[in-house]
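Presenting subunit A:
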Amino acid sequence: MLKNSFILAILIAFSLIFVSLFISYEGNDELSNLGKYYAENGVQEVGAQNLVTSIVVTYRGIDTLGEVVILFLTAAIIGFFLKLSKKDSKNGKRVEKLREASEILKTGSQALVPLIFMFGMYIFINGHLTPGGGFQGGAVIATGFVLMMIANPVQKVKHGVLAFVESISGFSFVVIGILGIVLAGGFLDNHILKLGTFGEILSAGAIPIIYSFIGLKVGAELSGIVGSFNEIQAEK
Partner candidate 1 sequence: MTNENKNHEKFLHEENKIREVKAPDGSIIKVDPLNDYFLDDRPEIKKPKTNKIVEKFLNWSRAESLWVLGFGTGCGSIEIPPLMTPRFDAFRFGVAMRPTPRQSNVFIISGYLAVKTLKRVIRSYEQMQGPKYVLALGSCTINGGMYWDSYNTINRLDHFIPVDVYVAGCMPRPEALLAGFMKLKERIKAGRGEGANEYAEKFDWYKANQKKIINDWNMPDYNW
Partner candidate 2 sequence: MSATMRKIGARVAGRYGIPFYQPWINIIKLYSLRDSITHGVMFYLGPIFRVSGGVGIFLFMPLIFASQHFSNFSFAGDLVLIMYFQFFGMLGMALGAGEGGHPHSAIGISRGLSQFTTIEVPMTLAVISIAIQYNTLSISEIVAAQQGGILHWTLFTNPFATVAAMLSLLGAFGHSPFNLVKAPNEIPIGPPTEYHSSFLGVLRTNAAILHVIEAVLFMNLFFGGAGNWFELIVKSFFIYFWSVFVGIVFPRFRIEQSVQWFLKIPLLLGVIAIIIFM
Partner candidate 3 sequence: MKYFSLEYISIITGFLLVVIGIWGILTQKNIIKMIIGFTIFDTGLHVIMVSIAYVRGKTAPILDDAVGIKDVADKIVDPVPQALVLTAIVIGLGVTANVSLCN
């Protein structure tokens, strides 16, 4: 209790930082320079309807690359951690048999999973047009996987397939980036393809392609992570 009140005191002191930050915050009445630039030039330069997307994929593409890398890392780490614990569990640990899912869940999932996948793909393909994108789409795809897993707990996640998808999409992402250097202004430049007509699905240069790869990759990775966690859980 003493310890907690001490922590509380520290946190209150810590909040002082926030209070001063808050006091200095006055809200915005207009865009910042950066925002203004993107708002004014984003359409011409990138050609994506969704400005956030153009920032995420092109202007700050390298951040996104980092993001993808983080997911990849997480998946990889969890992957080999899983492998390690599998090695441990080989000697003597018994895998508990899970209860089967109900019929409704099974049937429902069979119906829903393709739809969910479709939806996810829609989201990332339209990332430059709508408030969506690779990450969101990937996440949606992963939910499909979760649903599959809940519906059919015994079935093993096919890590091999996921890893392949992941690798190929990641690799393609990098290749596109390099193409940006070769064919256009710089790494991850989307001008390797024509910008196309503003507002169409095949517009904004390479953004749809990149976003698709990101979507696939994120989907595969998240699915892999969830799957791995599930397996680790099962073994514990």
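These made the cut because all candidates are chains of the complex that A comes from, given by their letters.
Convention: contacts are C-beta pairs under 8 Å (C-beta built on N, C-alpha and C of every residue); 3 or more make two chains touch, one makes a residue touch a chain; residues count from 1.
Because the structure is predicted, anything quoted here is derived from the model rather than measured.
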item: Options 1, 2 or 3: the chain contacting subunit A in this complex; value: 3
item: In the complex with candidate 3, residue positions of subunit A that touch it; value: 4, 7-8, 11, 14-15, 18, 21-22, 25, 27-32, 34-36, 38-40, 42-43, 49-52, 55-56, 59-60, 63-64, 66-67, 70-71, 73-74, 77-78, 81, 129-131, 133, 135, 198, 218, 225, 229
